[in-house]
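Removed: one protein chain of the complex. Kept in place: all other protein chains.
Entry: subunit A
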Amino acid sequence: MNTVIFRTIAPLIVAVMVVFSVYILLRGHNEPGGGFIGGLIAASAIAILGMSSSVWAVRRALKFDPLAYAGFGVFIAGLSGLASLFIGAPFMTSLWFYVELGDTEVALSTPMVFDIGVYFVVFGTLSAVALALEDERDEEEID
């Protein structure tokens, strides 16, 4: 897997994949997509990056432990459900806000925050597993 072509192209592919995954995540409420698929795409990107460069470099690029992303995801998903308690509605009642940005109207909602949480969980967990498995290969190569 360590051909020059792959190593050169991989970061570009990965960048495109990550952007695409965010696009899939955000359009999910109205078109095919959503947090789960987006997270899978982003995790695939991380797996590719791990194959092309060293796992250590990927971990450094991620800044946090992949599982911390997953934990953050569960956290904000749960938190988004709590927001409705402030208006006296039951847990996880969805709230919607519309923000005017120039000519476009942007919808912000608690389900969107929830979906972002799902994205992080799937992304974090699968990246953690993939990197841990790839890590082992690295060590063998060192040996």
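Note that in this section contacts are C-beta pairs under 8 Å (C-beta built on N, C-alpha and C of every residue); 3 or more make two chains touch, one makes a residue touch a chain; residues count from 1.
FYI, contacts and distances are computed from a predicted model.
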UniProt protein name of the chain not shown, from "Quinol:cytochrome C oxidoreductase", "Transport permease protein", "ABC transporter ATP-binding protein" or "Na(+)/H(+) antiporter subunit A": "Na(+)/H(+) antiporter subunit A"
Touching residues (missing chain, whole complex) on subunit A: 28-37, 40-41, 43-44, 47, 54, 56, 59-60, 67, 70-71, 73-74, 77-78, 81, 91-92, 94, 96, 107, 109, 111-112, 114-115, 117-118, 121-122, 124-126, 128-130, 132-134, 136-139, 141-142
